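This is the structure I want to talk about, given as structure tokens.
One protein chain omitted, others in place.
The block that comes next holds subunit A.
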Amino acid sequence: MQATLVNRFRESVAKHPDSLAVADSRQRVSYQVLSDLVGKVSHYLMSSGLQKGDRVAMVVANSAEYAGIFYGIWSAGGVTVALNTQAKAKDIINWVTHSDAKWLFMDRRHPEYKGVYEAGGEFTLIDVGGDDTGESDNINVDWQRIVDLEPANPRMLPGRSDLASIIYTSGTTGNPKGVTLSHGNLCANIESILAYLELRAEDSILNVLPFYYSYGNSILHTHLAIGGSMILQNSLLYPHRVMEKMSEEAVSGFSGVPSTFALLLSRVNIGDYDLSKLRYITQAGGPLAPALADRLSTALPHTELFIMYGQTEASARLTYLPPGMLEKKRGSIGIAIPNTTIEVRNKTDEVTAPGETGEICASGENIMQGYWKDQERTDQVLKDGWLYTGDLAHTDADGYLYIDGRSSDMIKSGANRISPKEIEEVIQELEDVHEVAVIGSPDEMLGEIIKAFVVLKQGSELKKRNIQRHCKNNLAIYKIPKSIAFIEELPKTASGKIKRFLLK
């Protein structure tokens, strides 16, 4: 039997049928119950004509259903396309079309459901968690119809070389960027993470990270592969509640991006909660200020803090800083995870000397297959089996990595990687806008906030609010510029390229 995440999940079910797999706001689901749901989803898809390698999209918030649908798609031989739940209908339709997904699982209560339903397309829409109205037709299948099915045995378990998932990252509407990962890519990365975190079946995590991003995705799979438990809390809006839940459930793990910790530490006194069972914390998704790391270590002296770094293109993880080195290697993202090789290379592709900045390059079984239907973009980042991450770093004499910046203009705000171009395209749609440039502006809480520089047409009286409203109507909430500056003209090079660094 090939080592894949589907097989590892099946082993977890066999070993720990009654253990808690997922607890969400409505239910606590054991491995056996989750396995039954996986079988039902798989049954539905197979009987609906799914062929091996067919894409199946989902817009589902973190929940037991998310895990059931995800593994149900895999067990039926399909490829998962898990989409950002904050996206607007037009983006969802765009990704579903781009991936040629034939099914879309989506909650009827999602604010964009109506827009997706009305736009329609060459796919079957399945209401997840919708009320049973008894109405099912080709474009609208009730969840109840799936729940009522008998769990099916997998028809064709995927192998390591089979495509497993497409994850859409920071592309633009006209040019979506879908990272393709094989079952081998994901399984290799998950096994490396399990090794350095030393996760066991007894571990449980309180998870606030969305599963549709690669960081959250890795939390889902590590726990299901080992027989661990996930307690889901879908919002950080009320940090006090998150802490209460961590204490109440006596979890052994917690994961966040820098803004998660900035938010918690700003409004919560961690010492007020019993977190004696908390064995480890992981952090990825951008640099954590050493001062925040210090505050965490002081507040939780018995908890190990893992600083990590990765990319969706690497399945999730590339490096980690062993907790024992936190003090000695302050500000470092650590060393390569097991079974991955990292090199820092200069512009002529030579490995840099310690202290010299270059681009982080990585090789290993976790590196993606490429971008979906985009050979040109793939060739830009995958060369001779190496992933060129676009992140700049240097090593110290012991080989520990330190991030120096990014070679691209991508904005990193909270857990989100955002293409400035996508926002510029939307603002440019406004008739009164002559030109626009969008950048990431430093922010203590979010790492960066989105700032737009707008040049209005002569005589225009367009207000900041008009631009933000247009963005709200056309972009996910986290892509709305917090700050808008009206200027006379954009600084440009002689060839007309915007000099973004002058705007920062």
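Observations on the model:
Keep this in mind: contacts are C-beta pairs under 8 Å (C-beta built on N, C-alpha and C of every residue); 3 or more make two chains touch, one makes a residue touch a chain; residues count from 1.
The criterion applied here is as follows: contacts and distances are computed from a predicted model.
Per the UniProt record, the chain missing from the shown structure is "Acyl carrier protein", taken from the list "4Fe-4S dicluster domain-containing protein", "Oxidoreductase", "Acyl carrier protein" or "ABC-2 family transporter protein". Across A:119, A:149, A:201 or A:236, the single residue that touches the chain missing here is A:236.
Considering the full assembly, A:86 is the residue among A:12, A:35 or A:86 that touches the omitted chain. Touching the missing chain, out of A:302, A:347, A:465 or A:497, is residue A:465. In the full complex, subunit A touches the hidden chain at residues 86, 111, 235-241, 259, 263, 266-269, 414, 445-446, 465-466, 468-469, 472, 477-478.
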